[in-house]
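So that we are looking at the same thing, I have put the structure below in structure tokens.
Of the protein chains in this complex, all but one are displayed in their positions.
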Amino acid sequence: MAECHPVGFQWVMEAKRRGAAVIHVDPRFTRTSALADLHVPLRAGTDIAFLGGLVNHVLQNELDFRDYLLTYTNAPAIVDERFQDTEDLDGLFSGYDPQTGTYHPQSWGYEDAQAAAAAGHREMPKSGAGRTTPGDTHGAAGATLAAKPHMDRTLQHPRCVYQILKRHFARYTPEHVEQVCGIGQDTFRRVADAITSNSGRDRTTAFAYSVGWTQHTVGVQYIRTAAILQLLLGNIGRPGGGILALRGHASIQGSTDIPTLFNILPGYIPMPHAHPNQDLEAFVEADAGSTGFWGNMRSYVVSLLKAWYGPAATAENDFCFDYLPRLTGDHGSYRTVLDQIEGTVKGYFVIGENPAVGSANAKLQRLGLANLEWLVVRDFQMIETATFWKDGPEIDTGELETERIGTEVFFLPAAAHTEKDGTFTNTQRLLQWHHRAVEPRGDQRSDLWFYYHLGHRIRQKLAGSTDGRDRPVLDLTWNYPVEGAMDEPVADAVLREINGFGADGSPLSSYTELTDDGSTSCGCWIYCGCYADGVNQTARRKPGHEQSWVASEWAWAWPSNRRIIYNRASADADGRPWSERKAYVWWDPGERRWTGHDVPDFQASKPPDFEPEPDAKAEDALAGTDAFIMQSDGKAWLYVPTGLVDGPLPTHYEPHESPFTNVLYTQQANPTRQMYGHRANRYHPPPSDPGSAVFPYVFTTYRLTEHHTAGGMSRFLPYLSELQPEFFCEVSPQLAAERGLTHLGWATVVTARNAVEARVLVTERLRPLKLQGRTVHQVGVPYHWGPNGLSTGDAGNELLSVVLDPNVHIQEAKVATCDIRPGRRPRGRELLRLVERYQERAGIATEESP
Amino acid sequence: MNHQLSGPVDDVAAQAGYDDHPQRVGFFTDTSVCIGCKACEVACKEWNLVPEGGEPDLLGLSYDNTGDLGANTWRHVAFVEQAAPRREPVDLGMPAVGAPGGQETAEDDRDVRWLMMSDVCKHCTHAACLDVCPTGSLFRTEYGTVVVQEDICNGCGYCVPACPYGVLDVRPDDGRAWKCTLCYDRLGDGLEPACAKACPTDSIQFGTLDELRERAEQRVEQLRADGVTQARLYGESPDDGVGGDGCFFLLLDEPEVYGLPPDPVVTTKDLPSMWRDAGAAAAVAAGTVLAAFLGSRR
Partner (left out) sequence: MGRRTWIDHWPVVRQLTGSDPLGRGAASKSRHSDELTARTGTADRVVKSICPYCAVGCGQDVYVRDDAVTQIEGDPDSPISRGRLCPKGAASEQLVNSPSRETTVRYRRPYGTDWEDLDLDTALDMIADRVIDTRARTWQETDSEGRFLRRTMGISHLGGATLDNEENYLIKKLYTALGAIQVENQARI
């Protein structure tokens, strides 16, 4: 956090100053470790074993926050008797189909409560790369249940979630944590004591994470393990608690909320899949569930369609629901790159990204770029993605020749944040408006300008078309006001559309005002209220020192300006704060309203003792203690009965590439991980295969304070470039001795994908781990570089393969295996030969698919 | 007024001829909360329009690639990687306040520690650079800080060896000496210096020297009470060889570890006795220069 979010880290230091203990869990000793009270160096890719050990510690010693657990989680829920755990099946859950590498999740549900996936409308996961995952199908609703489960509030029923959890995690002992993670038992116990003694009514523990948890083939389950732990300890929905995602880009949260993602529409509404004769009604019914706030999904969808298609969207034509294109599987970024190589994808817009060096298996990315008909790159600087045809690494190796690359490239210079109005959504869901300070120069334009005018131009060219496929384009509401000499679209007008309008044309104030009859429009239902009262709430800048510590009058947080979500859980079942010290929102019996420091994330007048009618719908079906209002049962899920493709509980699997076999189960790696067989994406053999010894070391990729992701915004700036002037790798003195590496000398890091050269930093901050009677060396590979700019070097992403988490299609970038050798890498064709020799030695030279 | 060249000075600005002046200001750099982010280096360069430091080079000094203070580096973050004997574990059971942590090394009884410190011109009470400057380019401001005046400096370089900390340096392409001005231009507008403003963790604190010294005393006492026995202040004492620094530090190890001289002494300490001998000659020379100058402006 000190490395990549230094200004956010001021609050950690503030907490430390006030007495908080700071624990840093990371394979590397970073600038964060340097300031922490305790650094826990675990083997990369073993966090579930570590967190699972903590879960087990809490369960075995009954250190859970029992009142919280019983009130707000599904710990008492009874699970289907057909469910079999990894304890029963040696690392697999019931329902696994080895032919397709996927699960049939029907047995994972609650007893007598049909999970929505079994209700007939859902697609079953398909095999291979064409698979559909519940994440793709469901949006953020995740999954729904048709009925509330049976509960055993004594937590004694052998099939209640609590008991299943206890059995599932029983083998995550301190001894196993030591064997798997390389963390000493004393260190583990210190962490366990610290988090348990700092949780409860008076105290909370917070977890902050970043892509060190997400970029794994079991990334979603990493977060899930932390969620289980935090729910057991009562640390969700409370001040000083939570699981905080530290996101790396100014508006990466916003680009998920208003998604430039294939599987969702604004506000986490799923993109529809191809079904015979599915209308809006069936779409909503299949996905929404009838209880919880997703029970209003039809209102969100209809209001979105009204925002997009305006008068053309009517009740008679299902509000243009059929204008939405349909998915048939995984259309994620990596699948698309392979389709570029196969030639089915012709055109590519790259907007403020640099995949030629910034995405896993960078060569694969460039091979895709080289096989396009046309490519549009919009950026500040001449990044590698725009120049691959001229000076990309494959030109040097002879794999590509400039004169034979048919890709037509348009480079369009982009406007900077100071040159345009608009909002970024930060990592805590805060929309903050930035004002235009100056005009961009020359051809520099905002992306708002580009897309507005591109759309305008396309609509002009298609005007008069009678082809049905052009109706969605021509019926689109696309009349935004423009201003200035450049005809810049007015961002404020776009934000107003996102906020939405009522039947009378006035701005809406809350998503609860949305209707499903077409009388309201709203471009993103979770952002509804950002323009409440006709005021741009995101531009509010009341100084922090002039308001409460929650700072509710600075900018605007979705939903409804709530700064901590699910904050109903900051009070007990009766609506009283768990303690005075941790008071946040509470029920005011006199006023009969929820009140507090923040906007209550709950229906304001629903009393704590409210019990819903049996046939109630949407939020009316939630009880006064159902704090997790987006869930169909109002409960936080320790056990996930539906919605995940790799199991209802987190399970330690080894990374896809690991020098160790799984000591916890026979099942080595996530059985549902997504693999792509391709000659340019070869995988290393499993540790049981002698060929694996060719790649004996573990490497992990990461960022440095001084640079920004793939470098487009840092490697071209003198002041940042001089601070980290070139690509380097970090090794321990022991590994340096073992491989003959010298400090500041060159090393070549090799995988079956590619080889890169880097200057060597020999440092005791990288520590060999001793476990299972062996020593494992880890190589640190910061990944910011490429050949262009002022600070240059090979791209660490050359080394990675594309292998993905099956739920969210994120690549395993944080751990893989490699070899490292002294000296610079070969040039030209010799580089290819080097990699081929490694492939041959590992016995994977002819392998086409896994 | 006593025009000392060593020892404690109550009012350094008054000694420099400012009858009515603001309180002396400086930096307290608390390295126990420095995260080595280098925001200070960049913010300093951005504000002062300092050129980049020449051809970028990987120095291998841990994460430090600027190396030292210089004409183009007015703030410099030092990184010190240490492998030291194991510390007593901090009790994490209840909230604890502690020094930067460590990790186990491959050798089981040793911890790795990573110290970071943002170094800067000390703006000494007795600034040898100022004493030796023949042009009056280096001068004491009304804030008690020491500033090179770019319109006066003739690049003679006398100040460079005079500095006991090795702060001053001559910019090769323009020949003049450059260093931290404590953002003299910003002070005039009531702003804090750029580095202190940017510093994410408040490791760099700007303020009046009196207040900073008080704050530093409290901090070092607190750290020691929490078991950080190595915490100490550096440069805060008016009794040291430079009469105390306007910019002083809280360190977690010996000064040498950070590349700081353990006992800096103003290099012009012996000037008074030299001046007694040379004084008359100097006065005559100055008078002559003035007369010649007045004559030329007729």
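By letter and in written order, the chains are A and B; residue numbering begins at 1 in each of them.
Rule of thumb we're sticking to: a contact is a pair of C-beta atoms (placed from the backbone, for glycine too) under 8 Å apart; a residue touches a chain by one contact, two chains touch by 3 or more.
Everything numeric here is computed off the predicted structure, so don't read it as measured data.
*Asks:* From the list A:H435, A:R592, A:H743 or A:R833, which touches the chain that is not on show?
*Replies:* Checking the options A:H435, A:R592, A:H743 or A:R833, the one contacting the hidden chain is A:H435.
*Asks:* For the chain not shown, which residue from A:D80, A:E178 or A:D257 touches it across the whole complex?
*Replies:* Only one listed residue reaches the unshown chain, and that is A:D257.
*Asks:* Tell me which residue among A:T102, A:T225, A:S333 or A:N681 touches the hidden chain in the full complex.
*Replies:* The one listed residue touching the chain not shown is A:S333.
*Asks:* So which of A:L92, A:V284 or A:M713 would be touching the chain we can't see?
*Replies:* Answer from the full complex: A:M713 touches the omitted chain.
*Asks:* Which one, B:V9, B:V25, B:A39 or B:V266, makes contact with the chain that was left out?
*Replies:* Only one listed residue reaches the unshown chain, and that is B:A39.
*Asks:* In the full complex, which bits of subunit B touch the chain not displayed? Write them out.
*Replies:* So the residues of subunit B touching the missing chain come out as 1, 3, 13, 15-19, 37-39, 41-43, 46-47, 130-131, 136-142, 147, 149-152, 183-186, 188-189, 191, 194, 197-200, 286, 289-290, 293-294, 297.
What we mean here is this: only the chains that are shown with their structure count from here on.
*Asks:* So in the complex, the part of subunit B that touches subunit A is made up of which residues?
*Replies:* Within the complex, subunit B contacts subunit A at residues 33, 35-39, 41-42, 45-46, 52-53, 56-58, 60, 62-63, 65-66, 81, 83, 89-90, 92-98, 100-106, 112-116, 200-202.
*Asks:* Under the stated contact criterion, what part of subunit A meets subunit B in this complex?
*Replies:* Those residues of subunit A that touch subunit B are 2, 6-7, 9-10, 13, 16-24, 29, 31-39, 41, 184, 187, 190-191, 193-194, 197-198, 704-706, 718-726, 728, 732-734, 743-744, 759, 761, 763-765, 767-768, 790-791.
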